[in-house]
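Omission of a single protein chain aside, the complex is shown with its protein chains in their original locations.
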Amino acid sequence: MDLGPHAAFIWASYVIYGGVVAALILWLVWDGSRLKAKLAELEARGVSRRAQRSAAPQKDA
Amino acid sequence: MSHMTQQSLTQRLANPTRFMDLSRRILPWLAGAAAALIVYALYLAFFVAPPDYQQGETVKIMFIHVPAAWLGMMGYALIAISSFGYLVFRHPLADVSAKAAAPLGAAFTFLALVTGSLWGKPMWGTYWVWDARLTSMLILLFLYLGLMALRSAIEDEALAGKLCAVLGLVGVTILPIIKFSVDWWNTLHQPASVIRMDGPTIHNDLLIPLVYSAIGFSLLFFTLHMKGMRNEILRRRLKSLTMAEVDRARTVSASAAAE
Partner (left out) sequence: MSGFLTLLKRDLLLQVREGGAVGTALGFYLVVVALMPLGLGPDLNLLTRIAPGVLWIALLLAALLSLPRIFEADDEDGSLEVIATGDLPLELATAAKALAHWISTGIPLALLAPVLGILLNLDLAAYPVLVATMLAGTPAISFLGAVGAALTLRARRGGLLLALLVLPLYVPTLIFGITAIAAATGGPSGFTASFLILLAISLFSLVIGPLAAAAAIRFQTQ
């Protein structure tokens, strides 16, 4: 595809643009799965939102 | 005391829970639509759109530069609306929205500057020109950076949200004045030949890919924003659960010590 004498600028623009957008997507997805994993871990340890918080404090493990 | 904690926690989570539900269902569709439109726009850009009679093929940069600039401004408008909502209505999701929008808006503003620079070099011979649009974009980037810097510099998250909301509103109020002053400044220092970046009129053949690109990237922005909001809600949930756990452990050890 002939993009003329300034092809390098066009490619550079699109590559940088795509790179930044890809980085944003990857960061958000990675951050999301990391958070979900940590929340799942807390859940597994028995910490829940409708906590037995108002119940008497237990001598738990 | 623990009842109060439970009450406010529920309150805080009520709306966000509905949001999480709704967004989980909408997100895939939004992302899919964005992807489809962007792919189609790129196809149009590279295989259908003709070269500009004046600028040649480099006009293709316009297809991503203009949407980026537009998204940079829209991002700030979104922050302004969220800030207003947070300050006036104390809506918990408003702060989440503002926080999620900042890095996105900043990224697209940055892209607008970079693509503008790369577009300008073949046109004007230099990588940077202080024309009104680019200069305004640069200052907009500074405003974004200020918002993000302020948020990270304040430890109390609730306070950070409120102060960023104030800054966001001050910024959006002064932004038109800044834009006006930069335009004024530019007309005084105008180089002899006036070249507007998008040309005097945009031909239809160039307009259509541009529109598809603009809509596609806008949908992408909303997708990323929604995802960012979901992440932030998860992060806050994680934080309050962790703190509750610490709290409980402390209560347990305190009552154990008391016995």
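Chains: A and B, in written order; residue numbering restarts at 1 for each.
To be clear about the criterion, a contact is a pair of C-beta atoms (placed from the backbone, for glycine too) under 8 Å apart; a residue touches a chain by one contact, two chains touch by 3 or more.
Remember, it's a predicted structure, so these values are computed and weren't measured experimentally.
Student: What chains on display are touched by the one that is not shown?
Tutor: Taken over the complete structure, the missing chain's partners among displayed chains are B.
Student: Among B:A49, B:L167 or B:L210, which one is in touch with the chain left out?
Tutor: The one listed residue touching the chain not shown is B:L167.
Student: In the complete assembly, which of B:L145, B:I208 or B:L238 touches the absent chain?
Tutor: Reading the full complex, the residue touching the unseen chain is B:L145.
Student: In the whole complex, what residues of subunit B lie against the chain that is missing from view?
Tutor: Subunit B touches the chain not shown through residues 87, 139, 142-143, 145-146, 149-150, 153-155, 159, 162-163, 166-167, 169-171, 173-174, 177-178, 180-182, 184-185, 188.
Heads up, the rule we're going with is that only the chains that are shown with their structure count from here on.
Student: Please report how many Å separate the Cα centroid of subunit A from that of subunit B, as a whole number.
Tutor: Whole-Å distance between the two chain centres: 17.
Student: Quick check on the complex: what are the subunit A residues that touch subunit B?
Tutor: 1-7, 9-10, 12-14, 16-17, 20-21, 24-25, 28-29, 31-32, 35-36, 38-39, 42, 45, 47, 49, 51, 53-54, 57-60
Student: Mind listing the subunit B positions that touch subunit A in their complex?
Tutor: 2-3, 5-6, 9, 13, 46, 51, 56-58, 60-61, 64-65, 68, 103-104, 107, 110-111, 114-115, 118-119, 121-122, 220, 224, 227-228, 230-231, 234-235, 237-238, 241-242, 244-245, 248, 251-252, 255-256
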